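Quick notes on the structure that follows.
Here the complex is missing a single protein chain, while all its other protein chains stay put.
Presenting chain A:
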Amino acid sequence: MSATPRLSVRNIRKSFGTHEVLRGISLDAHDGDVISVLGASGSGKSTFLRCINLLETADDGDIVVNGEEIAMKTTPRGRGAASRKQLDRIRSELGMVFQSFNLWSHMTILENIIEGPVQVQKRPRADCVAEAEALLEKVGIADRKDYYPAHLSGGQKQRAAIARSLAMHPKVILFDEPTSALDPELVGEVLHVMRDLAAEKMTMLVVTHEMGFARNVSNRVIFMRDGQIDCDGPPQDMFGGKGSPHFRQFIRHMETEHHAA
């Protein structure tokens, strides 16, 4: 890998009260990387993802997107972005897909998708509508564009949320357990869309419990434990027995759970 990383995270630390959730995490994501972040619940992986676009503010460390560092400042009220303008611009380049979808419930699916392009990027509405329709076609819910989120299934909502994120033309998309809130039979349709994105060389950082996705779709797997990266590597190495003892124990545990379910 040459060039500047699309996303570079350097030594992120975060505590809630006295509990240190992230204890120095660093990571580079290059163009087209699909990185799966695994770990038991409570290992800090969601917090890590939320620190990247500053939904949580890390106590220490830097976030660099396409070579541009998010400027931080510390005030008596705590640490935060030094420039709201810069933060908003960088956030618009980082897509995020949430576990609970978080579609805006007072807007139709189409309105949800054009909201960012029209209101934040100030692009012409007609262009955005045309693009939104194409995106909905791509994720397979073109016929639901005039529905409100409340009238869609979980899988459809998450596909709409992915389309909403794509409409901003993000450089990287952060997925925060995108299939964890779904009924088992709906997981497949969302993974299918994510697999297509990976094939198109979208840069993705995916916090997940889907071992199949981590093994077969991502090109790198990171295992988090106690707020640190315990081990990481290509999936064939990690799942081929080269992971740390903790990781091997983790996948054994996940597999038994899978069989039990």
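Points to keep in mind about this one:
Convention: a contact is a pair of C-beta atoms (placed from the backbone, for glycine too) under 8 Å apart; a residue touches a chain by one contact, two chains touch by 3 or more; residues count from 1.
Criterion: contacts and distances are computed from a predicted model.
Candidate names were "Bifunctional protein PyrR", "Carbon-monoxide dehydrogenase large subunit", "ABC transporter permease" or "Proteasome accessory factor PafA2", and the UniProt protein name of the unshown chain is "ABC transporter permease". Contact with the chain not shown here comes from a single listed residue; of A:Leu7, A:Val21, A:Val37 or A:Met96, that residue is A:Met96.
Check A:Gly39, A:Gly116 or A:Gly243 against the missing chain and you find that the one touching it is A:Gly116.
Looking at chain A, the residues touching the absent chain are 53, 55, 84, 87-96, 98, 100-108, 115-116, 119-120, 146-151, 164-165, 168.
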